[in-house]
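The complex appears here minus one protein chain, its other protein chains still in place.
This part shows subunit A:
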Amino acid sequence: MAQDPDSTPSLLDSLGEEIIRIVAPVSACMLLVVLLVSTLSSSSSSPSPLSSLIATAYSDPSSSSSIWDKLSGALLSSLVFVASVTLITFLLVLLFYFRCTRFLKSYMAFSSFVVLAFLGGEVILLLVTHFDFPIDAITFSLLLLNFSVVGVMSVFMAKMPISINQGYLVIIGVLVAYWFTLLPEWTTWALLVTMALYDLAAVLLPGGPLRLLVELAISRDEEIPALVYEARPVEPLPGARRRLWRERRDFGTNSGSNSNPSSLGYMFRQTDERRDFGTNSSLNSNNSMTGEVLPETRLVISEQESAGDSSVSELRAPLLQTQLDSHGEQEIEGIGLGSSGAIKLGLGDFIFYSVLVGRAALYDFMTVYACYLAIIAGLGITLLLLAFYRKALPALPVSIMLGVLFYLLTRVLLEVFVVQCSTNLLMF
């Protein structure tokens, strides 16, 4: 039984690949937000009109007011925000129900353009002033216009290379998250906690808007027009693999079964004076259990699932495996998380994770590291639950709760301990 570890591929080579493919962009988004926040917060000389507008809209009382005042003010602001987000989500469900898909798609494109052009433009201007980078207005506006148009096209046209699509989604997440960190401190934390609770309610309660949306999309076998990050492999695939994707989708729509999973996470933007941003998120995945389901049972499963309960099905697995075998490719599997189906994470999740980490960065870097680890742990737990329950799950609650908990623990407990040890040059 001479096993040469170099020739035969070991189990560790491909295990957990899907999780890393979603953890990497989340980490990149958080890293960019932390860098932006730490670079630009030190140079906050004259606040831009937008940030002063936000500051007055979410009027955080001066530091002389009591904790109770701050808390109640923050809670009020976040409740108003969550209420408006709920209304918008119900409006989205209504529009989706009446099949106004074109309107929704064009609104998405418009909002992405506004985020990239205006928010992105302002952030780039702040960076240019901070680093004294010499650039003239005409070049700047031309580059910005091109940047935004390519971004809108990459997000909504399927023919773009997937890496550009993913890159632009991360950039949109970074920009929106940066603007959220400009909110006052108590408001940000209250907002994060209430959004996590809202996400939990909206996805899991029977009357929740996001749950309705998912069920509608599944029953109609359509994709929700939304901004969603899909963790498909980025490296150049052999031609056989690409055909595999298209074949699978075609089969799915032809058969009418719920093989095309819906994914949630979309972004709204009200262009009113208050400039509220609404984002919702939930996590969905198209898993495929590693091939134990026989083709005969496929029909049974599809009939059961046509009721529209779960979004993922074993029915994908035997189909994929026969196709894979016919192409002679190596079987790719993970612990319960599919290889063919990529994990999809809504952009709202990216944004709120980054807001948490960005706000932690405004205090100190120790909290940043602790909150980063907590959020990744929460994401891992959510993915495990996803593999277990295999239905749409909210991605915010676990991560945000763990993040807030670790922020408090680090700030109250760990920092004193570590500073005490370090400044005395002690370490263990």
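Details
In the analysis below, contacts are C-beta pairs under 8 Å (C-beta built on N, C-alpha and C of every residue); 3 or more make two chains touch, one makes a residue touch a chain; residues count from 1.
As a working rule, contacts and distances are computed from a predicted model.
The protein name that UniProt records for the chain not on display, among "Integrator complex subunit 9", "Mediator of RNA polymerase II transcription subunit 18", "TBC1 domain family member 19 isoform X2" or "Gamma-secretase subunit APH1-like", is "Gamma-secretase subunit APH1-like". In the full complex, subunit A touches the omitted chain through residues 1-3, 5, 8-17, 19-20, 23, 290, 331, 333, 335, 364-366, 369-370, 373-374, 376-377, 380, 406, 409-410, 412-414, 416-428.
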